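Structure first, commentary second.
Yeah, one chain of the complex is gone here, protein chain that is, but the others are all in their spots.
And then subunit A:
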Amino acid sequence: MTKQDPQNRCFLELRNIHKRFGGVHALRGVDMSLQAGEVYHLLGENGCGKSTVIKIMAGAHPPSEGQIILDGEVHDELTPIQSLDFGIETVYQDLSLIPNLTVMENVALGEQLVEGHGRLLRTLDRARLKETATKALSQVGLNVTAELLSTIVSDLPLAIRQLVAIARAIACEARLVIMDEPTTSLTRREVENLIDVVSKLRSRNVAVLFVTHKLEECYRIGGHAIVFRDGQCVAQGPINNYSRTDLAELMTGRKISEKRYRTGAPSAETLMVLDRLEVPGRFRDVSFKLHKGEVLGITGLSDSGRNELALAIAGIKPAAGGSISVNGKPVRIHSASESIDAGIGYVPEDRLSEGLFLDKSIYQNEIALILRKLASKFGILDMKKGKEIARDISEKMRLNTADIELPVSALSGGNQQRVLIGRWLSIDPEILVLHGPTVGVDVGSKDAIYQTIQKMAEQGIGLVIVSDDLPELLQNCDRILVMSAGEIVADLNGAGANEDEIYQAMLGSVQEGAA
């Protein structure tokens, strides 16, 4: 409306973009076009390729196939500086702040770098550095003091880092501001402020691409919805044309979202009891019972304390207060190995950095927990038995390869996750804590993982799934505990609950949007 020429309004276009990471086909032919002054909401489940498409626009990844068209000019890939030069500013999901530089430098260095088209042999304009940083930081609602400006970013709490990353993106004159889940750890007041910032950008004819899982924010801001599923764009149009259920269906694909995997029921026998568990500043007063053969879901926003709770049960970041007992006996869990001794297995959220030895074979990964059991008293491994066990696990987990000598790095994300979960089958755990078991996993692997979860429950294992994937919890759990601000705020029946109800509990007192 502000620009006259309708053809020029589309300033960025993606054509048939594909992206492969080794075996993972993350984007499968994405077409998108963005217009100035418009707000877009990129929606989709975890792992559907939202961050990847953003990184391609920002020049952080080259596409494997396809074209990026900037103002009519066709590019096969962008470099970061090209993208910045064009006016694309990004708030990355991982924030991408430089931990050892100050807040001021993180926010405002980019301006001078881009001005010189990336040339580094220039003196810093320190006065302008301060001016730019101060302006951007106050726009995101921070109280700018000399102390804040000179604070090293790694000394900041997460929420402020998130605001600093947003400030960096709006510090320069941009044409497109991309925000990948910028509100995960913000308070309501800060979210309100961000919504303000977005409408100001829009009024200056800047386009905004917003990624969030909080649908009510999208409805409040308005604009276009772009829905991704499994690396493809499945819908695009004004967001008010879609209801919440429409969007949920588009994101998940109907069939998968409706099927409930959980058919069994837990036994009456109590397996694990948590009593007023606490990690100061993270969560407090967490008490619940887990029965044999029960599948218990725990969810909440990422700052709700759910992650810390999982780490405390696993002994990785032990609890400071309260107690845990297994089979009626109190257990002391101050380290991961004490947790294993208590019969508790833990499948970490970040399988790449915490769980798997990527360059080692499937076999070696699957027997990693039972090396001591396999070794003779002279320390020599019983390879034959190990391989037997590994083959058995691979079969149970329905890996797509029978070759247990293959390095894990050659597997797709879903299959890697199956190896990681399968490893625990080798020690016969009584309790298994799964942290984000299907993050970054495709639909087919999800199916296999869910079936395994149910099979383990049938065998009497007590499972705790910590996840923000609500359909996953609804499909698999007997009970769902919702955490908010460090406490359990709801205890819902998995069969009867719905996503809305869980969202309500997660967000505390937030009212419904204009759905």
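The rule is simple: contacts are C-beta pairs under 8 Å (C-beta built on N, C-alpha and C of every residue); 3 or more make two chains touch, one makes a residue touch a chain; residues count from 1.
Please note the rule applied: contacts and distances are computed from a predicted model.
The protein name that UniProt records for the chain not on display, among "ABC transporter permease", "4Fe-4S ferredoxin, iron-sulpur binding domain-containing protein", "Light-independent protochlorophyllide reductase subunit N" or "Neutral metalloproteinase", is "ABC transporter permease".
Screening A:Cys10, A:Ile69 or A:Ile152 against the full complex identifies A:Ile152 as the residue touching the chain left out. Touching the chain that is not shown, out of A:Val74, A:Leu124 or A:Ala495: A:Leu124 (per the contact rule at the top). The chain omitted from view is touched by exactly one of A:Pro62, A:Pro99, A:Gly237 or A:Pro280, namely A:Pro99. Residue-level contact of subunit A with the missing chain is found at 55, 58-60, 79-81, 83-84, 92, 96-101, 105, 109-110, 112-114, 116, 118-124, 126, 142-143, 145, 147-148, 150-152, 154-157, 159-160, 163, 186-190, 303, 317, 484-486, 507-510.
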